[in-house]
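Note that one protein chain of the assembly has been removed; the remaining protein chains are unaltered in position.
Up next is chain A:
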Amino acid sequence: MDAVDVAVRLLAVLLSFLVLPLLVGQTEHKVMAHMQGRVGPMHAGGFHGWAQLVADGVKFAQKEDIVPEGADRRVFQLAPALALIPYLLVLVAIPVAPGGGVVQVLDAGIFFVLAVMGVGILGSLMGGWASANKFSLLGGLRTAAQLLAYELPMLLAAASVTMAAGTLSLPGILGVWEWWWLPWQAVGAVVFFTAGLAELQRPPFDAPVADSEIIFGAYTEYTGLRFALFLLAEYAGIVVLSALTAVLFLGGWHGPFADGLGWLWMLLKTGVLAFGVIWLRVSYPRLREDQIQRLAWTALVPLALFQIALTGVVKVVM
């Protein structure tokens, strides 16, 4: 890998980091609207309001950047960056095509991805604490409780796949993937995706940001660009979670003509999962805080343990 190659790959990561979350955001506008019998944004940019999010970005950039008087200034200002950057780093390790279609092959790639994603939550916690606002503090508390509850089933589900593949590297897992892993790892896939949704605080697990109860939780006091960064982190999180679920459980670039069209399969699977994330937002009401905790500890953790046992049994028998 020479310098030009590295530069091109990093540029591709940066571009997809800038484009894909916006694409998901615009899809969310339109899909939600049509599911609710509306048309959504129609004016910005002309064709079906395609430039709505660009316009939103310009609006956010023009707003005044306000730091509350009682806030802890430096922590408050640092929080959005800490929430966003981990998702950019994670993209580096996700394989999109066979034969070197990944920016950096990591020996323990799956641990890298999960570890760095966990760091992003610190941004919400810092923002929630540093805002000097009751609602923000409540939001931060709920974020932390949710992370602690859902990190475990997510890790266990991911561990099941690594057991099945016998490697911790993401391209390595795809290298040995077979179609019958779909039914074999189905329970783990559901657990992983659900736990991921909860870590991203997407509906129905959006109690930490519940706008009608605690006014967007940790982000209450944020305006302008910093608020936009938090929003961007949420959509980047959707992209990363969908891509990761596709790689671990749906076979990533596997599909007909994978040699040439592998990246398209990967993109398609990621897109379908992202659509599912949006669909869930429109169709499920918000879970209460105790329901969120109960789901994690009484449903997802036992299911993940069952999946690990199943993986072990099949692995030994075969």
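Simple rule for what comes next: a residue touches a chain if its C-beta (ideal position, glycine included) is under 8 Å from a C-beta of that chain, and two chains touch if they have at least 3 such contacts; residues count from 1.
The criterion applied here is as follows: contacts and distances are computed from a predicted model.
Colleague: What protein name does the UniProt record of the undisplayed chain give, "NADH-quinone oxidoreductase subunit J", "Copper-binding protein MbnP-like domain-containing protein", "Phosphoribosylformylglycinamidine synthase subunit PurQ" or "Carbohydrate ABC transporter permease"?
Modeller: UniProt lists the chain that is not shown as "NADH-quinone oxidoreductase subunit J".
Colleague: One chain isn't shown here. Among A:V116, A:V240 or A:A258, which residue touches it?
Modeller: Touching the chain that is not displayed is residue A:V116.
Colleague: Looking at the whole complex, which of A:V24, A:V103 or A:L168 touches the chain that is not displayed?
Modeller: Touching the chain that is not displayed is residue A:L168.
Colleague: For the full complex, which residue in A:V31, A:L137 or A:M266 touches the chain that was left out?
Modeller: A:L137
Colleague: Check the options A:L53, A:L147, A:M266 or A:I292 and report the residue that touches the missing chain.
Modeller: A:L147
Colleague: Write the list of chain A residues that the hidden chain touches.
Modeller: The missing chain touches chain A at positions 70-72, 75, 106-108, 111-112, 114-116, 118-119, 121-122, 125-126, 128-130, 132, 137, 140-141, 144-145, 147-148, 151, 155, 168.
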